[in-house]
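Have a look at the structure below, then the notes.
Note that this complex is displayed minus one protein chain, with the remaining chains in position.
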């Protein structure tokens, strides 16, 4: 319980302090990184508890569940919290090493971690919304980081679209309370079964739209390429590696976790949308020259795999969805971070990331792809399998096209480098490459010894299947 | 006895207040120029709302009456300022006078 | 000094009105709070007026309030007429106030503002002049005289 | 690369031996020795848990098949690496590149050898997939070693795509088998799998991966392109290792494949087609390495054909064939590299008569060519004999086909050797380093040794064939001076080959015809067209996708509205929607809602900025009144305050905006005028359906709110709302004010560079 | 409400609501922004009246909190808007 | 009342959507403001009981549902924060781009695709 409270308190308190300090000072940047590392440590302790003894639960004020807010750390939540904090730490280190250009960045990153932790560790629908907004508002500010025209434009688009999504989410929360009389997820999951289908589906649609927007699923994806491509690389890493987790987690938590029946009914829609994302994102990424833009479309395609896995469902599907979300977040964080630095080590890191995205061993991505294929085969749909294969073919193509252009044929590239987004020349100091290299090593290590990741995602899927079964007759 | 007096006074104040509000609204709709409309508006934001708040005496609820009293004091202080600010803006824009 | 005490009392009263309670604890809190607020606000004030002048001004308050109330009633009647029939001859009138203090200006403004038949359009602090819009401006001198009289009888004692 | 410590060609340090290369070479030699000992000791298995949650194990078996391919990979590796130490230096010097670039070469070569051994020994399907892809990744970097050249980059990418994407089929096949039989372990699968659709599909999928890797038609086109790689890469990857990985996998899972007739037929068809296509195209190629590449396609066609035949003889023959081909083909590649290094030319048409100037090379190359052609006294004779023997068992069609195939081989390799070494000298060769020559000679000697003493290789092939056949295999290659069937077939093949060699016109025309047809209709063209088409479609879609804010928003609203309306359409409607009771102050709420509605429309229609703000304020104050009437005084109070604050912020922000609002939406096509109202209507309708839908189904009891009201006194509060805000749900409030603080910080970040004051 | 008949208060509430509707018409009809500003100010006053009446009706002071807040501070927006119109910036 | 609340909320949402689709960034912000009002109206409309203001529950009698009120308070505050931020953002964008119309914000200084393709050749042919 203490670990659960601390996982909120540590980044929250530190973030509130850091955000008023001058983050351009190196010390402050490192303080932010240290805070994130401490948060990861706390989450690690929490994860150990969770994996050993099952979910850790706490109701605020010690009131009965529902009266107070239920905070619950289970395998699913802790996995996503850890993942997001790791990505944030990488981004914070990368920024600090490159030199933070704006006072509030370290503090915002830490507050973002606080918001995300809260969101992943809450068992209350409205509390989820609050932490969601807390994370998002930090993300809006971060998107404008740099303050160039491109970043500001990205921030406006990001903020407008996601605010719309947030309010749709809020509408769904209101509906949840109206039809169930409670906000605690467990109770909602139980009571939603007695709710007439039209109302339950209406609420579920709201949640689905909100998370799809966040995730950038086709056809809700329009905002994503501009934002990811125009914002700073480290911010893009944060958006795609940490903030987008909200969408994946939300789909899992609210889909099989709460609206189990509705998700079963709409499995086909999910799979179709997921497949469309895979193909659409993949095809659009193929001809993108700017690495960041390619990565943005790649992100659209990659989240399609998650949706497909959710749609397929069952222990295999949910585990695949969790696993793929984790892998994808790490991939995207690494790849976006590589766009800010250059050098042979970075090239190597990019390759690791590219292989991971394409699902090629020894990078960890292949474990994710294996899991997704398992769920597709379980679904017994050859079309789906073919689509997944096409998706990985496309990802291989677009990633290595860009790789060759960026790291092999340097003289070609410089001619069309977009000076606007790459406002400074790619940094060359060795220390600046440390974050990407560490992430790449992480991806490789995950591919060589995937057991922890697979076990955790299986445990996370157990959480969901347990609630699904609990919701069954 | 006191209660009846308060009730009657409150009722009268309420009716007067509502009348003032109504007339003010009519005035705002009918008056041609911004300044003139401000006069009508002043009828509502000043005497009108004060009467309505003052009618609280009929409730004989100490808390309600005290709140109404605060409201009256603040109204007296703030509504002239708002009208003045609007009038001044109208003058700056040369848009205050009545069309003749 | 009386001015300060007065301010404290008024604020404490306001506090008690808002919490709608006259418990001893509330009175204590109200007084402490009011003193604090007055202290913070007072530190920057220049020389405060003498107690005798404060008393004199206080004595004028009933006249100010009552007179203004009367003005409000009569002017409301005029405005009601205009609202229903249309304004006879609306126009701007310059109203000399003489060089006077900010608080007096404010009092002018509030007094003229709360009576609906006058709208303070603009003012000139240096020259001591108000620009007032009235509904019947065919006799500007009459308006000026009327307002001067009102100032003399009601406002001058409180806000010279 | 940073050039700071780069070695410049001709500098004193360039004389230093190529340590990374030589250490790779030594490692390969050691590996060879270990493998040899391992094989002689009878092999063994190793199985460690890897990912228990997914039933993945690190299962290795050093059986005959593993031994054969490991020995091949390490053995040929020793020679190629040695050759490479010299070749690479010369290559870099010629290109004017720093020698330090060699650092990008050897790690991949070494890793490739390791991956190949791993692949040879792996007996878990997922592990096989891992090593399979690992070889492809290594090959990508080796083919793209000359990365400044566009052709090299293109070739690398093609090889990567064409080998890795089909490899996914292997993974899918593995998953398919796993879901049916619950294991990834090949031995267990062999024990469990019976014939059936799953087996057929999985077999086909695995075959696709293997065939693509072995450059079989129609996925062969990556290999000729891959000749962009430096010669040691071609000599290693494209003769003994990478390409062999495909047939290795076929050999490994052959017992599974053999359970499906369809798979075998596919193997036969693909194998024979590849022999023909590869052979005919090899007949007409001009570039040295191109000839060899098409030859490889053709030669692995033999092996695939053998796997399609099934039977002890075929399995053994396939194994034998792989060894002999690897030896001969790597020799040929190394020789081609030596020729090009010595002469600077890489085309048959510009070369000729080199025999007299480089007799040793000519002889060694001749032995290798003879091996390929299956002439006696070379290992090739036996491999052909075994091939013919297996074909003979499978009927007249295969018999004829095998003879035709061997004839084709004889012809193109004969053309190659004669063009290169006979006739008048075209380009004079420079000095040839011994390091470049010795490996060719050694490989030629090996070929001859096999041709004279085939028994070691026979034993190896028997062991390997036993794995593929899942039963003991006996091979007895030997010279028989009689007219038995295989000898007749060999004679016929040589005759046919000689004829083709002589009839240059017919030969060239046929080759050109096939080449043209291939260019027009072939898979390579399809591949290129696909990629180009894909990029065109990508660009088209990208242009069409106007990613401004407006479309971003519309792209949320329209699908959301559609989903909502769709959900409405599929759920029961009767009695699902309630008008709801109206009582007491509700009658006052209704007109206020009308007020809010009117103000909303005003806000939407007003052009003047201040007008919008005022309309928003009207909406806000109207709603505050609604909240009050719904008995929510706390909300009414806060709503009034928030609305006031928002108006102020709005005004302050507006004050600094330049320009005025556009009066008309200029420059829009006629159809677009209705777009915004339409989208708004759709989303409004969606919102209506959703909101009305759930408001119509209120939860009866119990609600947590009742519980909260009951517990509020325990929390020392009378105002339940404030108790909820400060106590029950205080965490929400903490989050909320943090949002507020972050907003302020954000405003500061945007407006004053993050300074709060 | 003790004395004044409930009916009167209810009637007053209804009447004020009607006035609110008319106030919106004024907001709509306003020829220029200034007149809309006046209408908005009027609307705020009507809401004050409404809240007061609601308090009388329910015989609780709660709704007057919002009314007092409106009288105390809602004119901030009016003044700011007026200054915006006069000078282009409410905070300079 | 159910229908009326739903209709009002939907109108707010629809009008908000319409504003979001406009060219002027100011109107985009206004659209977000309307949609946030829609959410809050809906929250209040989601109350499960009607009655006295939820002050002093011990008094007895039906009470209006306090929970949606608390949620509405939180949502109001969050809405204010986000809108303030959005306004500041719009302000910065306008300063940086010199226009309040977002159509002109499209594709900041980016090479056209044709140009790119011409320089590119094709890695895949």
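Going in written order, the chains are labelled A, B, C, D, E and F, and every chain counts its residues from 1.
The working rule: a residue touches a chain if its C-beta (ideal position, glycine included) is under 8 Å from a C-beta of that chain, and two chains touch if they have at least 3 such contacts.
Here is the rule we go by: contacts and distances are computed from a predicted model.
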From "Segregation and condensation protein A", "cysteine desulfurase", "3-methyl-2-oxobutanoate dehydrogenase (2-methylpropanoyl-transferring)" or "MnhB domain-containing protein", the UniProt protein name for the chain not displayed is "MnhB domain-containing protein"
Of the chains on display, those the missing one touches are A, B, C, D, E, F
Among C:64, C:79 or C:110, contact with the omitted chain is made only by C:110
Of A:60, A:198 or A:395, the residue touching the omitted chain is A:60
Per the touch rule stated above, subunit B touches the missing chain via residues 70, 74, 77-78, 80-81, 84-85, 88, 91-92, 94
Interface residues of subunit F toward the undisplayed chain are 53, 55-56, 73, 77, 84, 88, 91-92, 95-96
Where subunit C meets the chain that is not shown, the residues are 7, 11-12, 14-15, 18-21, 23-30, 33-34, 37-38, 40-41, 44, 94, 102-103, 105-106, 108-110, 113, 120, 122-125, 127, 129, 131
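The definition used in the following text is that only the chains that are shown with their structure count from here on.
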Between subunit A and subunit B, the fewest touch steps amount to 3
Contact steps required, at the very least, to link subunit E with subunit F come to 1
Every chain in contact with both subunit A and subunit C is listed here as none
Relative to subunit C, largest Cα-centroid distance belongs to chain D
Subunit B to subunit F, mean C-alpha position gap in Å, rounds to 35
Note: subunit D sits from subunit A at a C-alpha centroid distance in Å of 25
Note: subunit F sits from subunit C at a C-alpha centroid distance in Å of 43
Multi-partner residues in subunit A (2 or more other chains touched) are 126, 130, 133, 137, 140-141, 144, 147, 156, 160, 164, 171, 174-175, 178, 181, 183, 397, 401, 404
Subunit D touches at least 2 other chains through residues 150, 153, 157, 531, 535, 539, 542, 548-549, 553-554, 557, 577, 613, 631, 633, 639, 654, 656, 687, 691, 694-696, 698-699, 703-705, 708, 729, 732, 735-736, 739, 742-743, 746, 750
As the complex stands, subunit E meets subunit D at residues 13-14, 17-18, 20-21, 23-24, 27-28, 33, 36-37, 40, 43-44, 47, 50-51, 54, 57-58, 62-63, 65-66, 69-70, 73-74, 76-77, 80-81, 84-85, 88-91
Subunit E contacts subunit B in the complex at 1-4, 8-9, 12, 15-16, 19, 22-23, 25-26, 29, 32, 34-35, 37-39, 41-42, 45-46, 48-49, 52-53, 55-56, 59-61, 64-65, 67-68, 71-72, 75, 78-79, 81-83, 85-87
Interface with subunit F, subunit D side, in the complex: residues 150, 153-154, 157-158, 528, 531-532, 535, 539, 542-543, 546, 548-550, 553-554, 557, 577-583, 586, 589-590, 593, 596-597, 600-601, 603-604, 609, 612-613, 616, 619-620, 623, 626-627, 630-635, 638-639, 642, 645-646, 649-650, 653-654, 656-659, 661-662, 665, 675-677, 679-681, 683-685, 687-688, 691-692, 694-696, 698-699, 703-706, 708-710, 712-713, 718-721, 724-725, 729, 732-733, 735-737, 739-740, 742-744, 746-747, 750-751
